[in-house]
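Of the protein chains in this complex, one is absent; all others appear in place.
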Amino acid sequence: MNLWLIPTLPLIGAAVNGLFGRRMPRMAINAVAVLSVVASFLLALNVFNNLGDQPIVERYFTWIASGALTIPVEFAVDRLTMVMLLIVTGIGSLIHVYAVGYMAHEGGYYRFFSYLNLFMFFMLVLVLANNYLLLFVGWEGVGLCSYLLIGFYFLENWATSAGNKAFIVNRIGDFGFMLAMLLMFNQFGSLDIPVVLEGAKALPVEHSAGMLTAIGLLLLVGAAGKSAQIPLYVWLPDAMAGPTPVSALIHAATMVTAGVYVVARSSAIFTHAPIAMDTVAIIGLATAVMAALIGVLQNDIKKVFAYSTVSQLGYMFLALGVGAFSAGIYHVMTHAFFKALLFLGAGSVIHALEGEQDIRNMGGLRSKIPITFVTLMAAGLAIAGFPYTSGYFSKDEILLAAHHHSPWMFWVGVFTAGLTAFYVFRCLLLTFFGEYRGHAHHPPHESPPVMWIPLAILAVLSLGGGFIAIPHYLEPVLGHAGQAHDPTLVIIATSAGLIGIAIAAWMYLIAPGVPDAIARTFKGLYNFVYNKFYVDEAYNAAVIQPVIEGSRIFLWRGVDAGLIDGIVNGVGKRSRGLGGILRLAQSGNIRNYAAWVVMGSILVIVFLGFSGGAK
Amino acid sequence: MLDTFFFYAFALLTVAGAALAVTMRSAVHCAVWLIASLLGTAGLFLMQQAEFLFAAQIVLYVGGIMVLFLFVIMLVNLEAAARERQMRKRWPIALAGVLLLAAGLARSLEEGIRLPAPRPAPEAAAGNVQQIATVLFGEYLLPFEVASVLLLVAIVGAIVMAQREDAR
Partner (left out) sequence: MYDKFIPTAADYVRFAPEILLTVFGTLIMLIEAGRKEDQRRPYGILSLIALAGAIYLAFPAYNNAGPAFQGMLIVDGFGTFFRVLCYVAAALAVLCSGQYLSREKADSGEYYSLILFSVVGQGVMVTANELLMVFIGLEISSIATYVLAGFLRDDQRNNESALKYFLLGSFATAFLLYGIAWIYGLTGSTDLSLIRAALGSANPPNVILTGTAAALMFVGLAFKVSAFPFQIWTPDVYQGAPAPVSAFMSAGPKAAAFAILVRIFMTAFEPIAARWEPILWVTALATMVVGNFAALAQVNIKRLLAYSSIAHAGYILVAITAQSQIGISAVMFYLAAYTFMNVGAFAAVTHLAGKDEKYVNIEDLAGLGQRQPVTAALLSVFLLSLIGVPLTGGFFGKFYIFKAALDSNLVWLTVLGLLNSAVAAYYYLRVLVVMYMQDASAEVPAPKPVSGGILVALVGSAVATVILGVFPSVILNFAGKSGTLNP
């Protein structure tokens, strides 16, 4: 099947644009970037046609062979990978097309597309990898590309600090992933995904913490870093500093779902470690609620959708945690449709308003950019779970599974669904209805076809994509997870969404004074939520400042006296000649240093001397 | 009996000389006490019937190196150095360190007392110098030869450090 071609084509695209892009005409850059991804998509479709129940495995070469450690470079496609492959290449193609229009007026054009293609390469390696180490290569690679793309507007300082934040938080996640890999290797003697999973299945279910629980929890740390779950979600909203197509592709549709993919891929480990499973569910649910609450009061259109992404990712984790792995992947797909559309539509709005992102300065755009309006409304209905849109199917699947696992999770999930519908429609209504409140110099204009055609395609998928029966398709891999269809629960879940939409319509169309009145009445609570529960501030005070300042004060002043100080204070110009050298030896630093050496030696000697007796 | 007396006499010279060499203020005095300490060590070598080491110690260290030291000290004005404070404020920390080490060593010594009684020094079958030659040019030939590279490096280093920029 030549699976290797699927990631390699974007890599070639990245290389061509990166190395020669500076001297290439724009049309050529576009062609290389877009066609390489579209070709990958076509190849993926070809694989789809040939894929039966059994996975396709292709082995290319032995990467590492040293003693006990044997790691081949292998790609494998089963149905789970197939779904991810189609999402990544399909949505990726649409977003590449859109980016051609969106980035038309930006500098560093070739660099942007080179990074974007490179991202596709790593993402495809991630989903195709048949062992955890190769998966980790993709995992780190997408993180790196995300970092490069967030910082793309690099002359603006907030872009680089957001990029930094993303990278550091992801490093913490990677720490978990790496430790999980080491433990897997220790336990199963291999990092091949099938071998590890077979090994996990052979072990008994751990009702108290054990090795599988440890591996599962560490994988969760990694997944929480990449998929922006509590407590590592803080980077994702800031990551919206990058260009909008990047937000859509990386921070909504693909990369952030990598954590979901890895947990689903490792489902055998999690099903044998109920403690880890429950942790996944609780973290997912908590993230879903918290991010939805924050989303209610955001005013930056991209921030609203960013928190909505965090919240929806929480839903996916909830699905995984309650054992509905296929529902989680189902939601990955539908979310990819409607969230990519929301971001691209937001981009179209921002494009039309010359960079304005604050929804308080929008309004009444319905008639000025009608295509964007229609498509965004479609996405809004899908995310709100309006009957028979894509979100309706996947969200119900998750909520039913949650009810089956423990009913309170269902009720919290329903509440979140209502919140979601409310804040998404709040944002859309403020943007498209009412009077225009902005100050753009030119009247808002509709985006060119290169941008709105992808929007239209995504709108169709958002509305109709739910009819693709993903859970059924995934049964050979993830088992049968469908719950008995309970009409009552479905009606409850759906009406929560409808009620959310209705409240939004009431507060922002019919009685526009209400939101302010509520804000005034619950001022403390309002501020608490408005400031995102002060999580960033808390992290800054509890983690970042102590580490940086502690290093500066304790280690720099304490351990490191500094050469510069020595030159300035101690020696001056008199260090030439023997007398100068002897004087230098007398100056503070060397004595102090020698004292360090002596003290250290005393400790070592005394320790070894004492411990010597106590055999 | 006489051996014991000489051992303690040389040992005292060695230790006291070393202590005074690091505590005296004047650099010349330090050097003189260092010579005393080296002489004490030479005496200890002699008591172990290591005549060659004894001679080498006197000729090389006392005769050669220390004389050079004294020349350098006299050529260089060290008044500034002599005025520097000898003790820093942090002496309590140093004292604590020394006590800790002393405690550790005391423990080692306590164990050491239980060692088997020291054997008498082996009777020299042939002359001491001849034995050293046999070992040095037989088993330890390579270290002996490689040490010449060490000396070469030291000489090159000394030249590099001493050479002045304007001399070139």
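The letters A and B name the chains in turn, as written, and every chain counts its residues from 1.
Keep this in mind: contacts are C-beta pairs under 8 Å (C-beta built on N, C-alpha and C of every residue); 3 or more make two chains touch, one makes a residue touch a chain.
As the structure is a prediction and not an experimental result, all values here were calculated from the model.
Residue A:S601 is the one among A:N2, A:S406, A:Q545 or A:S601 that touches the chain not shown. The chain not shown here is touched by just one of A:G141, A:P194 or A:P476, and that residue is A:G141. Panel shows subunit A; residues 62-69, 133, 136-137, 140-141, 144, 151, 154-155, 159-160, 163-164, 167-168, 171-172, 174-175, 178-179, 182-183, 185-186, 547-548, 550-552, 555-556, 559-560, 562-564, 566-567, 571, 573, 575-576, 581, 584-585, 589-590, 592-594, 596-597, 599-601, 603-605, 607-609, 611-613, 615 of it touch the chain omitted from the view.
Interface with the hidden chain, as seen from subunit B, comprises residues 104, 107-108, 111-112, 114-115, 137-143, 146-147, 149-150, 152-154, 156-157, 159-161, 163-165, 168.
Note that only the chains that are shown with their structure count from here on.
Separation between the centroids of subunit A and subunit B, computed from CA atoms only, is 66 Å.
Subunit B contributes residues 72, 76-78, 80-81, 84, 88, 90, 93-94, 97, 100-101, 103-105, 107-108, 111 to its touches with subunit A in the complex.
Interface residues of subunit A facing subunit B in the complex, by the touch rule stated above, are 577-579, 582-583, 586, 591, 595, 598-599, 602-603, 605-606, 609-610, 613.
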